[in-house]
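One structure, as structure tokens, below. Some questions next.
As you look at this complex, bear in mind that one protein chain is not there, while each of the others sits in place.
To keep things simple, chains are lettered A and B as they appear, and every chain counts its residues starting from 1.
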Amino acid sequence: MLALHEEVVMGAPLLLVENLRKYFEIKRVFLGKKTYLRAVDGVSLSLVRGEAISIVGESGCGKTTLGKTILRLYKPTDGRIIFDGRDITHLGWKDLKWYRRETGLVQQDPFGALPPFMTVKRILEEPLVINGVKNRREREEKIYKALERVKLTPVEDFINKYPHMLSGGQQQRVVIARATILEPKMIVADEPISMLDASVRIEILKLLQELQQKYNQSIIYITHDLSTTKYFSERIYIMYAAQIVESASTSDLLQNPMHPYTRALLNVIPDPDPGNRFIIRNVPAGEPPNLMNPPPGCRFHPRCPNFIKGVCDTREPSIIEVAKGHYVKCWLYG
Amino acid sequence: MSKVNRFFSQLLLYKSALAGLIIILFLVGISIYTVITIPYEDAILLWRAGEQYWLDNPRNALPSWINLFSQRKLPETIILTTERLQVGVSKAIVPTERFSVIKIKFSFNYAYDDFPSEINLFFKAKFNTSSPHLTISWVKPNGEKITLRTLLVSKGEDSYYISNDKVLADDLKKYISNKINNAIPYDPPITLMLFAQEDTTILSPDTSRVMKGDYELWIDGIVFETDVDLDAKLVVYGKIYGLAGTDHLRRDLRIALLWGTPIALSFGVTASVTIALIQMFIGAVSAWFGGKADTVLQRVTEVFMILPFLPLLIMISTLYKFNIWVLLVVVIMLTVFGSGVKNYRAMFLQIKEFPYVEAARAYGASNIRIISLYLVPKVLPTIIPSIVISVADFVFLEAALAILGLGDPLAPTWGKVIDDAYTYGALYKGLYYWVLQPSIMLALTSLSFAMLGFALDKIFNPRLKEM
Partner (left out) sequence: MRKEHLSVKHLIMYYRTMRGEVRAVDDVSFSLLKGETVALIGESGCGKSSLAKAIIRLMPRNVSIYKGIILFNGINLMDLDEEEFRRKIRWSKITYVPQAALNSLNPVIKVGEQMIEPLTIIYKMGKREALEKAAEALRRVGIDESFIDRYPFELSGGMKQRIIIATALLTNPELIILDEPTSSLDTLTQANIMNILKSIKRETGLSMIFITHDISLSSELADKVAVMYAGQIVEFDTAERFYSNPKHPYSQKLMDSVPTLRTNKKLDFIPGSPPSLLNPPKGCRFAERCQFAFNNCAEDPPAIYLDGDFYVKCWLYMRK
């Protein structure tokens, strides 16, 4: 069941997620059956120190829940999360403290991610204070370093500002500075550029890339936009209806997509081209399933152009390595 | 710092805020002045002292500034005493071999357009066995002298309430009727008969006029002892007194009006701030922790919400008489689980989902830290206006309770003054000042907080503000 690319891994991976599940209980209507929203349903992935991976999926596919569960902002329902050799799946609040230092979170909406009533300095100081950096001079030093790392220089121009005085791009830099101020081993960036303007997006993406390359930061990049992953991550996981349906190295996946869903995605994403307006694209019909009641068998089968009756709609496909490091969860290859 | 300045310059754009602020500053000024000049214990003592303490004051006198607006000058109180040197007072006690002769004379000019409200004479006598035998006589500006009464003074303090002397009233009525050859058809008060012009105008209380001029009161006496001393004090009570007038117990209303200010402000501010803070805290805990804590807190809140607040408070206050500060605590306790908790909980449920709160969890902030440093500061600006506005509510609540007779019976508060006035039928008797003064203070207070609060609301919650 594990879809790891062990041959790439030198020694133990930094993060190992095995068969992770996160179900949310839905309040019972009077005397009704207890139902669950299966936001993450058996996801496995791994991340090597200094590596950047992308998790791509549409909204509602559970990718954000996956990120938050990995960060242990949610309690996993089942499965295992091993970070740096330690099993953190069921650790309590107090035992997680070290894990919080080793991880960082970059969210989608930069303005919302910053407390509006704090200055940049206070915002960056908070993680330091909470994680026991008692010396004021030391804190200040770290704040300066973090702001320089995200290129908000000269630091003096920004340090006393409130979030609303900054542009979207600058706000997102502050968010990244906060996520990296404790020099964590891994950050989860959940749609870090989707709310920014086109001209700023690349700036932030490049910054994340630089953090990864220069500071050996491991990054889990969660996005709905396949076209940005190519410039950023080494490996892509495609998520559909709470499960990973395909994973491969970035170039492999973009050049040779295997899963019908991945193919559909790649097919509909336009590049700027005046010819586009004359093409009617092939779009799989229907919509992603309701995660409270996913279809039996392969979850993509109701929309799949390659649907095999009697197979796809009855049994769930397992994950198969079709090429080196290229895994697909589809009966076409099984 | 510049943030504060900017806030104020924005605030002062609203004229209502400016007006409200000025009134509040004025009220705070009054409070500070009051607290410094009349310590609370003194104020309570003065207010509770009863009539004996206030004997020199007229009853139900109007505030003296009334004279500024009226052609008819109302009389002020005239006090003449032999206990200290004073113009118009002479005292002689002449001891002979076996007795002493006492001669005291009070003279004063009376030029007001209305009659005094009362006339009293107070004595302090010092002797061994034999009481002084005194003759009190009245000399009018026209030189006519009337003997009012002969009396024996007892040892120590004694008094003769001239205006209450029924016999004298009858005598004077007969005397004046004879003099003008016309029977007076009603029972004129002694104050009128002693000060009126003795002609036909006196036949009706509406036409009677004051005989302006110099009056004298003589006390002639004899004591069959030599070691005797007698001091006397004449009080001719006016119809106006001080800045605020007096009530039915002769108390200076200034004390209640002044002390009412700090009491009202501190009651209102403490109640509204404490309640808001506690409700906010409960709401935050409820929203943040959810689960069982939430369920328990919300059910308790619901129970408190359906409890009828005022009847409950009336019931409690009938069983126990509170002083005002205990009342404050009771009001707070009955309100902390009020509907505010629901509002705050709703607000916090929203804020709880804000990405920055999630970020704080991701870098390990504790529950208490998140509630106090991340949730509360976000709500604070939105609720400050409502805190300010609700100050007025609690000021009114306190007054309302006092009027219902549930307040602190002893504290000098505006509500208590209104209550007294109401009990005494002030409006029925035309004593408008008694009700109007505390009412104006109440209205002013709530108006100022409301004006400031609404302006703050426009600044902090700009959704309501027009572009």
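By our rule, a residue touches a chain if its C-beta (ideal position, glycine included) is under 8 Å from a C-beta of that chain, and two chains touch if they have at least 3 such contacts.
Keep in mind that this is a model prediction, so the values were computed, not measured.
Set against the missing chain, the residues A:A12, A:I26 or A:I269 yield one that touches it, A:I269. Considering the whole complex, the residue from A:E58, A:D84, A:E102 or A:E210 that touches the absent chain is A:E58. Contact with the undisplayed chain is limited, among A:S167, A:N216, A:N256 or A:N293, to A:S167. Along chain A, the points of touch with the absent chain fall at residues 58-60, 167-170, 197-203, 205-206, 224-228, 230-231, 254, 264-266, 268-274, 276-277, 279-281, 283-284, 287-288.
Just so we're on the same page, only the chains that are shown with their structure count from here on.
We define each chain's centre as the mean of its Cα atoms; on that basis chain A and chain B are separated by 70 Å. The part of chain A that touches chain B in the complex is made up of residues 68, 71, 73, 96-97, 100-101, 103-105, 107-109, 112-117, 126-127, 130-131, 175, 178, 182. On the chain B side of its complex with chain A, the touching residues are 354-356, 358-366, 369, 373-374, 377-378.
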